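This structure is in structure tokens; I'll ask about it shortly.
Apart from one protein chain that is not included, each protein chain of the complex appears where it belongs.
The block that comes next holds subunit A.
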Amino acid sequence: MNDSRLFIKCKAIEIQNDIISQTNGSTTKKSAKSLKIKKQCMKRIVANVTMGNNEMINISPFVFQFYELDDLELKGMCCYYFSTYCHLFPEKYLANKDLFINDLRSTSSVIRSLAMKTICYFPIEEFQKDITVPYMRKLLSDPDSYVRKTTVFGIGKVFELNPSLIEESRLIEKLNSLLHDPSASVVSATVAVLDYIIETSPEMKLSIDEENVSSLVSLLPKASEFSQAYLLNAILSYVPQSNQESIDLISDLLPYLQHANIAVAINALKVIIYLSNYVKAPQDSISVLPQRLGNSLVSLLAKSPEIQFLVLRNVILLLLSKPNLIKLDVTMFFCQYHDPIYVKDTKLEIIYLLANYNNLEIVLRELEEYGTEADIQMSRKSIRAIGNLAIKLEDGAEKCTDVLVNLACSGIPFIIQETVIVMKNIYRKYPDKVDEHTIKIFVENSDAIEDAESKASFMWIIGTYCYLIPESLEVLKDFSHSFKDEPLDVQLTTLTTVIKFYLRCPTQGESLLLDILKVCTENLSDPDLRDRAYFYWKILSSQKKFPNAAQDIVLTELPIINSDQDKLDSSILEELELNIGTLASIYLKPVKSVFRLSRTRKLTDSPALQVEYNKSIKSSNLKDDMEDVQTKVLKIDIKSSIGTITSPKLSDNDSYERDPADGVLDRQTPQQRFTLLRKKSKDMLSRPSVSSRDVEKKEDTFDEYGLPQNSKTPNLGDKLKRRMTFTRKKSTMSLKNQARNFTS
């Protein structure tokens, strides 16, 4: 009875013949033996359908006959067949509609719901109007909650196929009434389907008031785990009007952080973070909150690597947006030897974010261990992390530099290369803390420096600090031998370095300078390089007219870099907070840039909304709400009982009940609102934005982790990676701009 042998593709005719021959032509007999044969044949059909053998379409008459027989197992398989091929022969379904109607009226709940599930897949308009919709209405009031639940999901399915039909037949109102159903599974199904409907019809919106939210919360203990997740998600549509409300709701939801099911735990976390936006200083008003949230997140790390990855990405998000609200211990994020690479990467990011003066020692020791790992990528990333820490923590820079020097002394090539790049960043931040010993190490190991970025960094260091390095000239000569074969970046930097060296030591550097300039202008074809060489030549030759020009341009101090690039735009953070646990939170990019068809979410205004956190966003909310005023007329006007889909209320602050204890929201005069608005729009203009049209045009290129690489928005994903790959492009860019300014 080995079913795996049924997984062979075959033609429909063969199965047909089998059926006829084995049952002696009487396919309607119900004896046990013929039933068994029919089941076997049906299994073959199902196996073929799984393998994608579309030839099975031809056997449909037999499948209808099998469906008529009163066997649950057989019916199940027939339904699988129907749902896969339903769009292909609509007439047959209409012809056989009595079969389905009988089942919809059956006394067994299981059969009723199976039939309902199946007919919802049929895209035939006539069928839907005559049969599907009327029976849906009937079964929505079925005494068995299981059938009601299935029907609710069926409405969703039919909505996908034919949205106007659902709206016309007023089934959405019926859905609204089911929000008050006594059974938790039905309510969660309704909430899920309503959420889906809203996603596809942007003019509809779910609004929940206080009474409803308390009924949702009371349903939570009775619901099964995934239903709890859907219910929690629905609470996001509730806008608390006062501090106390939010605090109470948060306390009600805290227990759910301890659910074994991560969907429940993460959704609970999402709702709590959302509600904390409406609480003044949440880490103080609910003092256990940071510890609880932190503990909950860390326990989730004990699960499979995929879930760890999801949790870790969300930890990064939370550390960037609400660092005071999460208490985490950096030692829990140390990498273990067997973690997959994507987990290790993310843990490194988190270690960087969590490092501070108190735990710097431990962190540096750990990063040093990673630096000596056999895996080159991991090692390089940890060295970059050390470098970035030196830039982030000014008092700890000495210790970080010591560690880097230790690593560099090992003599291992890729470590040296990475350390050069990182030291260059450190010197950009602390230009007066240059140490000759360190540079000496690099000089002595200069043959290990092979890849483009490290060569360019090394050149920059030599150029800027050539007065400290006696061997500069030899090093430069070495590098200039291979000048022609180097990539463009290296060539540009070498050129600049040679100029710098010449300016500091004219006699020694002259011959080298002339060589290089000659090569650049005559033998190489890149226009940038040639231009720059000519430009330098011009400056140097006009030193009589402009005696200090060269010094001013070439040897100026560069601006000090800092680590503020990790700060993400607050509106992006707000949106991502409302999407904790979703795919967008893994990519850490604004939802529309990755999923262009998604609806964006943002915080709704209310008297309890914390202004200090969200000053700039508030003004953008106001702007959108003003748009809403104009479009309100066009919205679907559904009877507005609480908890149903209604058009959004105007965010007129006067209409809300003010909690006198809230000193939070200052009344803003219209002038104040407008100035905020203008400032915000200016900021918006200066920052590049992505429209959906742009997104469609771009090709999808992805790096090795499946993360898309081509978004134009300044987003966290790129920033984090870019921070790890900080280049010296800035330095050359500034020179270039300065040069351009000079010539023009």
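In the analysis below, a residue touches a chain if its C-beta (ideal position, glycine included) is under 8 Å from a C-beta of that chain, and two chains touch if they have at least 3 such contacts; residues count from 1.
Keep in mind that, in the parts below, contacts and distances are computed from a predicted model.
What does the UniProt entry say the missing chain is called, choosing from "Apm4 protein", "Protein YIF1", "Skp1-related protein" or "39S ribosomal protein L13, mitochondrial"?
"Apm4 protein"
Which of A:Ile266, A:Ile386 or A:Ala550 touches the chain that is not shown?
Candidates A:Ile266, A:Ile386 or A:Ala550; residue touching the omitted chain: A:Ile266.
Per the definition of touch given earlier, which of A:Asp130, A:Asp144 or A:Glu471 contacts the omitted chain?
Looking across A:Asp130, A:Asp144 or A:Glu471, the contact with the absent chain belongs to A:Asp144.
For the chain left off this view, which of A:Pro61, A:Pro134 or A:Pro221 is in contact with it?
Considering the complete complex, A:Pro221 is the one touching the chain left out.
Which residue from A:Ile15, A:Leu140, A:Ala229 or A:Val271 sits in contact with the chain not drawn here?
Residue touching the chain left out of view: A:Ala229.
Tell me which residue among A:Ser21, A:Asn102, A:Ser141 or A:Gln258 touches the hidden chain in the full complex.
A:Gln258
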